[in-house]
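Missing here: one protein chain of the complex. Every other protein chain is in place.
For subunit A:
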Amino acid sequence: MSDPTATQDLIKGADEPAASPVAVRNGQRGLWSDTWDILKRRKIFWISLVMLIVFLLMAAFPSLFTHKDPEYATLAKSMELPSADAWFGYDLQGRDVYARAVYGARTSIIVGVLATLATVILGGLTGVLAAYFGRWLDAVISRVGEMFLGLPYVLGAIIILGTVAPAQSNPGKATIMAVVIIVLALLGWPILMRIARSAVIQAKHQDYVQAARALGAGPLRIIFKHLLPNSLAPILVYSTITIGSYIGAEATLSLLGIGLRSPVISWGIAIADHASYIRTAPHAMFFPAGFLSLCVLTFVMLGEAVRDALDPKLR
């Protein structure tokens, strides 16, 4: 699975942009218009954007892509190989593999996006607070973060999910999705906390912050008006890549039987259900696995394109 602790090295393991630095033009230019200028010349950005739109459409309106019902099962067709009638064949229960792969996009993307959002809020907030107020608050937040980082990702998720929602139990659809999202965020926030913390520490001593403080701005105003917008770039890059790795992580947990479970339709569950039929019906497993990998690839590519454009070191 994609290990988010390793993804932080992705940010460091930067690729140089293929395009040369943007020519200086007259007029005011901000970080974001510069970024856009670089982004729109990059092929990888457009490819990942198109893929992203396809996946988002699939998540929002699955019926655009298939007219078949993902729940409709014909046991007689169990594990039938791909044919003109069903391009991806039928799964163990005789359901259309393609339809289930299409409908699976929604769960995976919701979990990936919401878990990332929760991570950003939790990690960003604690990071900004730790950096801004420093002293004991910084020490406490940093130590607690280290404790959670001390739990290797898969292990931590297994321990929490294995006790909250053991493999044999059958929690409701919304409950289990919420639990998985919380677990992913709980184990992922320290990395984002560190990113936000170091960004804010760097920005804290800049003149514009000093000026704002001299003008009498309170901590809230300084944090939200000045520090946060200027720390946004590294957070944005990390979270784009994180969406991808969380989608992979969700599938991994579902595969282990402690993440999402039927009747939720998800790529991870489809892969888990057919892992033991790999000899007789590989298609029932590899098509959802392909969708999953493409979706992760989309977010990883997008994150890399954005990082290349945002990283001032590479300009």
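In this text, a contact is a pair of C-beta atoms (placed from the backbone, for glycine too) under 8 Å apart; a residue touches a chain by one contact, two chains touch by 3 or more; residues count from 1.
Following the convention adopted for this analysis, contacts and distances are computed from a predicted model.
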Missing subunit (named according to UniProt) among the choices "Deoxyribose-phosphate aldolase", "ABC transporter permease", "Calcineurin-like phosphoesterase domain-containing protein" or "Putative DNA modification/repair radical SAM protein": "ABC transporter permease"
Chain not shown: contacting residue from A:L52, A:V102 or A:I271: A:I271
Residue, one of A:G94, A:P234 or A:P282, that touches the chain absent here: A:P282
Residue, one of A:L56, A:I110, A:L232 or A:L297, that touches the chain absent here: A:L297
Chain not shown, touching residues in subunit A: 1-3, 5-6, 9-10, 12-16, 143-144, 146-148, 150-155, 158-160, 162-164, 166-169, 244, 248, 251-252, 255-258, 271, 275, 278-279, 282, 285-286, 289, 292-294, 296-297, 300-301, 304
